[in-house]
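Below is one structure, written out as C-alpha cells; the observations come after it.
For this view, one protein chain was removed and the others were kept in their places.
Here is chain A:
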Amino acid sequence: RSHAPDRSHAPPARGHAPAGDVTARAGRAASFERAARGWRWRGPSTSCRRSTPPPCCHLATSLPLPAERDHLRPRIDLIVFIIDIKSKYSLKNVEASLAYVDASFFLGKVCFLVTGVGRVNNCSIEMNAIWKLRDVYCSPVLLCELEVERIQATTAQRLLRMLQICAGHVPGVSALTFGSLMRSSADD
C-alpha cells in the first residue's frame, strides 16, 4: 500500500489559511496525519511578526490527483511518496505515479519515505530498487518504521522541517540546496 501525501502549504498571506482537506485512506495514514497536525509550527527565530499558518496535508493513494479540484488546490510545496518495503505493489504504484509529477518538483520538492525497516526479514523489495529511484529522480530517501507510534511522530517532525525549507520559510536555504545536501555524501 503506498500513499502519496501531498504536503501543501497555503501561500504566506496575511490572515489564516484555510485548513486543507484531508482524505485519510487508512488508519495508519490517519495517525500519521494526526501526528503531522499535532506538531506545533515553530517559526524562524528572527522577529517574524506574522503568524505562520499551520501546514495542510493532503493524502492520495495514487496520482494523478482528480482534475476537478485543481482550482481549489493550494500550492504544493512537498510531495512525499511512501513506499512499504513489504509490498511489491507499493513500489509499482509509486513508480507509476511518478510519471504524473511535473519535472519542476524534482528540484528538491520530492522525497521518498520508506517504511517497514523494522521487519527487514519480511521485505519483498530489494533496497537496490529504492536506491535506483533515488538516483534517477534526484530525491532523498528517508527510512523509518511507521508501525511504531513514536517513530511516526519523529518522522513527521523530520518531514515538517523539510516542508519548512521547501515552502521557503528558512532564509538562505532553498529546496534545491537542501535536496542536494540530503543526497550528497560526506566525501563530496
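The rule is short, and it goes like this: contacts are C-beta pairs under 8 Å (C-beta built on N, C-alpha and C of every residue); 3 or more make two chains touch, one makes a residue touch a chain; residues count from 1.
In this text, contacts and distances are computed from a predicted model.
Asks: Unshown chain, UniProt name, "EF-hand domain-containing protein", "histidine kinase", "Enhancer of polycomb-like protein" or "Centromere protein I"?
Replies: "Centromere protein I"
Asks: Which of A:65, A:129, A:151 or A:176 touches the chain that is not shown?
Replies: Considering all chains, including the one not shown, the answer is A:151.
Asks: Among A:55, A:108 or A:140, exactly one should touch the missing chain; which is it?
Replies: A:140
Asks: State which residues belonging to chain A touch the missing partner chain.
Replies: Residues 44-46, 117-120, 140, 142-145, 147-148, 150-151, 154-155, 157-159, 161-162, 165, 170-173, 178, 181-182, 185-187 of chain A touch the chain that is not shown.
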